[in-house]
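What you see is part of a larger complex, with each chain still in position.
Chain IDs A and B follow the sequence of writing; residue 1 opens each chain.
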Amino acid sequence: MSGDRTRDEAEAWWSTAIIAMRPGEIRLRGHDVRDLIGNVDLVSMIWLMTRGSLPRPEEARLLEAALVAGVDHGPQAPSIAIARMAITCGVGINGAMASAVNTLGDVHGGAGEQALGLYERIIAVSDALDGDVEAAAQAVIAEEKAAGRHYMPGFGHRFHPLDPRAPRLLSLVDRAVAEGVVAGRHAQAGRAVEAVLARGREKPVPMNIDGITAIVYGELGFPGPLARGLFILSRSIGILSHAYEQSLEGARNKGPLPRAMTWRYTGENGFDEGGSGGAGGEA
Amino acid sequence: MSGDRTRDEAEAWWSTAIIAMRPGEIRLRGHDVRDLIGNVDLVSMIWLMTRGSLPRPEEARLLEAALVAGVDHGPQAPSIAIARMAITCGVGINGAMASAVNTLGDVHGGAGEQALGLYERIIAVSDALDGDVEAAAQAVIAEEKAAGRHYMPGFGHRFHPLDPRAPRLLSLVDRAVAEGVVAGRHAQAGRAVEAVLARGREKPVPMNIDGITAIVYGELGFPGPLARGLFILSRSIGILSHAYEQSLEGARNKGPLPRAMTWRYTGENGFDEGGSGGAGGEA
């Protein structure tokens, strides 16, 4: 408190429990920054900053595996394509990353958050069903379908019959459960969803990267919005890598298709032939 | 069609009814761009591009009044403050505008879209009530309050007891109704909300800029998402103006408070005195 009421009000407007500072000193979540540098790993730092306390090493390692798994899925993902296009438009790497990160919205970046919500509901319902997780999953999925939502977030993949990241991460969760690091309830819920979705189908609808990372984040106690945030931190690594790689090629105004290609005009009063498309990011 | 199936598929992926092009020619919504330049005003162009056909001049003028009304509400609005801060960070004016426009989300830029939805519901209910708009407004507002939503989007203002833009724009809507330009049903709905909200209160909750522009957009037939889009076009003018004005001052890393001020630390293990804040946008 400064004793100047107006100043106190202005400073209170920007209150935070994350960082304290005075000339020559910085404390992050109450830790002197000098003690953190060189002593705390980056994943534990993510945990400390978002949640307020440091994780146990085994918790950090499980989180780390999930963060490593999500870094990239290639340039057909809109965020990666956007990063590559943006960097050819004459913006800094911060700008290219921002345009890309911005698109990790409900559809592109939100499935993990939604899957986590699904698991939390299944866990709550199973408590009311004496712990019958599969019955709970069945009930919650039925509810979802009744509401018109036929795809469960975190399950199924357009490209991979089996998302290779899911079983690998799930095996790490299982090990963490065996070692008492996490309780395993989200993993149970996730497996129950998979089992219910497989019933009566020839081709199963297996867990994908969003479904498994939601298990990891949930087991470790992260709330939904942070699940999305963690995915953004992870995918930012791929976004940076692609933006930088693209910058080395020297292209200018890269469009989505090679320049010789155009687009289909579907409106009225177009050109009779030979037209209806065009190249160039030129204004 | 090129005869090359792969190419046709790629071009179809980017189909649009907005623009057709061939070398030396551009058609926007079927109009040769040379016929538009110098002949069509900017507001009619907005209408043509978003909706596919040109408006009548009287329609364009009513839309124009709404677009003029929303350009700016000063640097205490987050979007304007963000534009001013961003431009001091070494990004182009496109970057400053993007960071600002991005924040015109559900809360900052969405009230008009939500008010339009409210009016559409009231109009639909009033049809079922033999045209009793006030009864319809009462029913819809009761429904909203029952769902825990106590503030009606487009009504009330923290700063202005009466938002000066609302009555001015409403008088233009009334004139347009009198002249047969628009039907007046959204205006009726808006007034009905105002009347219902005023009942039993000493201080009314008058229509604000979002409430009145939603009337204009609704009367002119714009759907909800475009209502938000039109507001963004309008506010972009203020955003550009503030970003440019700020750029002339030459500040670097402008923070929200003057540099001598800091912030209040609300966490544990802070400094006993003299600390807990700090200046500088320096990294």
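In this section, contacts are C-beta pairs under 8 Å (C-beta built on N, C-alpha and C of every residue); 3 or more make two chains touch, one makes a residue touch a chain.
Just so it is clear, the model here is predicted, and its values are computed rather than measured.
*Asks:* What is the copy count for the full homomeric complex in this file, when 2 chains appear in place?
*Replies:* Taking the entire complex into account, the copy number is 4.
Going forward, only the chains that are shown with their structure count from here on.
*Asks:* Let me have the rounded angstrom distance from the C-alpha centre of chain A over to the C-alpha centre of chain B, please.
*Replies:* Roughly 29 Å separates the two chain centres.
*Asks:* Enumerate the contact residues on chain B facing chain A in the complex.
*Replies:* By the definition above, chain B touches chain A via 7-8, 10-12, 14-23, 25-27, 29-31, 52, 91-92, 94-95, 98-99, 102, 256-257, 261-271, 274-278.
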